[in-house]
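To keep things clear, I will list the structure first and then write my remarks on it.
Only one protein chain is missing; all other protein chains are in place.
Residue numbering begins at 1 within each chain, and the chains themselves are lettered A and B in the order written.
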Amino acid sequence: MKLKFALRTTASAAVLCGAASMAMAAEVEVLHWWTSGGEAAALNVLKEDLEGKGVTWQDMPVAGGSGVEAMTVLRARVTSGNPPTAVQMLGFDIKDWAAEGFLGDLSEVADAEGWDAVVPPALQEFSRYDGKWIAAPVNVHSTNWMWINKAALDAAGGEAPETWEDLIVVLDAMKANGIVPLAHGGQAWQDGTIFDSVVLGLGADFYRTAIIEQDPEALGSEMMVEAFKRMEVLRGYFDENFSGRDWNLASAMVINGEAGMQAMGDWAKGEFVKAEQVPGEDFLCIRFPGTQGHVLFNSDQFAMFDVSDEKREAQMMMASAVMDPSFQVAFNLVKGSVPARTDIPDTEFDMCGKKGMADLAEAAANGTLQGSMAHGHGASSNIKSAIFDVVTAHLNGEYSAEEAAEELVAAVEAAK
Amino acid sequence: MRDRFQEWVPRIVLAPSFAAVLIFVYGFILYTGWLSMTNSRMLPNNDFIGLANYTKLFGLKHWHIALTNLAIFGVLYIVISSVLGLFLAILLDQQIRNEGFIRTVYLYPMAISFIVTGVAWKWFLDPGIGLENTMHQWGWESFEFRWIKDRDFAIYTIVIAAIWQSSGYVMAMFLAGLRGVDNEIIKAAQVDGASGFLIYRRIIIPMMRPVFLSAFVVLTHLAIKSYDLVVAMTGGGPGRATEVPATFMYSYTFTRNQMGVGASSAIIMLIMVFSIVVPYLYSEIRHGEKQK
Partner (left out) sequence: MSHPAQENAINAGRLTRILIYTVLIFFVIYYLLPLWVMVSNSLKTLDEIRGGDMLAPPADITFEPWRQAWSQTQIGVEATGLKPYFLNSIIMVVPAVLLSTLLGALNGYVMTKWEFPGVNLIFGAMLLACFIPFQIVLIPMARILGMLGLAGTLGGLIMVHTVYGLGFTTLFFRNYYAAFPTELVRAAQIDGAGFFQVFRRILLPSSGPIIVVTIIWQFTNVWNDFLFGASFSGYSSTPITVALNNLVNSSTGVKEYNVHFAGAILAALPTLVVYIVSGRYFVRGLMAGAVKG
């Protein structure tokens, strides 16, 4: 019985392996979490481009909040000795996999195409390891944005807020007008996204020492207590039902005027555009008050795994195709993000996209481009989760601001 | 008389299954035990660090929340599902018209995974768009049902959804048990003048003992694996109010790069489960032996 079963499964495995080796000449297997709607369609551009060059695309989509499930699947794949060719990855995950020695070397393509000169150094931090290129960046998202309903803002004075104090004035006015001032979804990563912006608003140096360098003194400082106090203030402008809400439902509240504004990364723009809203007329995109001139980014990259020689050629072709300006434009137009190369003209992008590209170039030049903690570019995932724990617990009333700062020091220490 | 070959056939037949369970269950448990004593982070490694992960684990507030939630969830879920299942089975056993239809309706939730029903439950319980909102639209302005948004009550909404999923299955098991009861016993009791209620309490329900065992096994199995349910409905929130050991273990092992701590939580979970289940199964298997 058992034997027959074993025979049958080996036979089918052999068939599958056989089929695989025939196609091996040019195929890439890609693990990613752009699994539905527009972003999946955008990725199809890359697939078709590669197929035009004779490379077969084997799609391995695994959905789940910022790649959580995909990373689990990746562990299983790598443990079984069968890693995918390319994997969509964020920030510190790329570094971690590189440190384990599983990633390949793209330097050949990167040097030939001069990636060095066009990818901002802050991104290169995550695309290179020990000097070697290990990943091809697809886009740059920026997370310290606010999305404002224009009509609601006009009713609340019409001035887009530029400082924390301005923000409070506008939020109060919106509240007086009977709408939800701040649309928010209570999920750890959304709480973390706002927290990022609040901390950055208290100073770029403070963000660097506290979040990126995780200096215990900065984590427990008066400034951090202030950050938590500001979180409490913002919480006062949420509606009662915020917990567990998906971010796009919060965006919908802004779109239909039920809420005034939302602090969210640039992917939120897709929701507005899809609802036929025009930037500048129906909604506004501004930097989180107090963070103008600074950009918190996260970048989706395709990390390239160390694969057997016969697969490498296709892998290099894929890396090159990802960095191709036409793909970068086509993909990022859909995704709401901006291209990872700074040498691409902004003509096809809308007002918010243009602003995003200009901000990115400026921040890259001035050294004010920093990785977003909430999106895996400020700290490794164990630290990130520890910070999320405290931020979320505090936002839900488990700690006072002072306790939260203390807990933060302890939690980060424990996660190291 | 069996010959020597026939003597060995049963063992040979059982061997592959037993070997598979030995390797794929107990072997893996041992492996997890080893991992829990290593400094494994993103991937398994072999740096032995003794019991440090366990010390760390019990220092985490997160873990204490998860344990408390499992206790609340596990007890309420198992008890209510069993009682409700029995109750519905008794009602359905009273010559009900359309019994087939009702039974199917009670049973179908078990067929569907929570990836499917999670969103529907989330919507239904959400005060903004769900039941509360509907009641308000129907004119009952003061109606309030916002447990899923409340840190102290969110875990009970998980219980509600979990009971929804499996109580029908338990009902079917009890219904089968009730149909198996010998009518003569009941008739005799009726002749003695016992009331319906008394017959159930004194005679029929005690006869359901084996069904309680099966229900217990199935429900415990589901309670421990209550992972999709929590993820789909609350994602562990509000805050971390509905974190359970299964979600804790998953997040530490796979998303927080602390595989060692994740493994130690798995071991603690297994110890807890086995310490509840083993004595129970042991006594039941023994009990069955004696009856033979």
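The definition used in the following text is that a residue touches a chain if its C-beta (ideal position, glycine included) is under 8 Å from a C-beta of that chain, and two chains touch if they have at least 3 such contacts.
Being a predicted model, the structure only gives us computed values, none of them experimental.
Within the entire complex, contacts from the absent chain reach the displayed chains A, B. Contact with the undisplayed chain is limited, among B:Met37, B:Val230 or B:Met269, to B:Met269. Although one chain is hidden here, its contacts on chain A can still be listed: residues 1, 5, 8-10, 12-13, 16-17, 29, 32-41, 43-44, 46-47, 57-66, 69, 72-73, 75-77, 79-82, 246, 248, 252, 256, 267, 270-271, 274, 335. Residues of chain B that touch the chain left out of view are 2, 6, 9-11, 13-14, 16-18, 20-29, 31-32, 44, 88, 91-96, 99-100, 102-113, 115-117, 119-121, 123-124, 129-131, 133-134, 137, 164, 168, 172-173, 175-181, 183, 186-187, 196-197, 199-200, 204, 209-211, 213-214, 217, 220-221, 224-225, 227-228, 246, 249-250, 253-254, 263, 266, 269-270, 273-274, 277-278, 281-282, 284-285, 287-289.
Assume only the chains that are shown with their structure count from here on.
Averaging C-alpha coordinates per chain places the centre of chain A 36 Å away from that of chain B. Across the complex, chain B is touched by residues 1-2, 65, 68, 71-72, 75, 78-79, 96-97, 100, 186-188, 239-244, 380-382, 385, 389, 392-393, 395-398, 414-415 of chain A. Within the complex formed with chain A, the residues of chain B that make contact are 13, 16, 41-44, 56, 59-60, 62, 122, 126-128, 146, 148-149, 151, 234-241, 250-251, 254-258.
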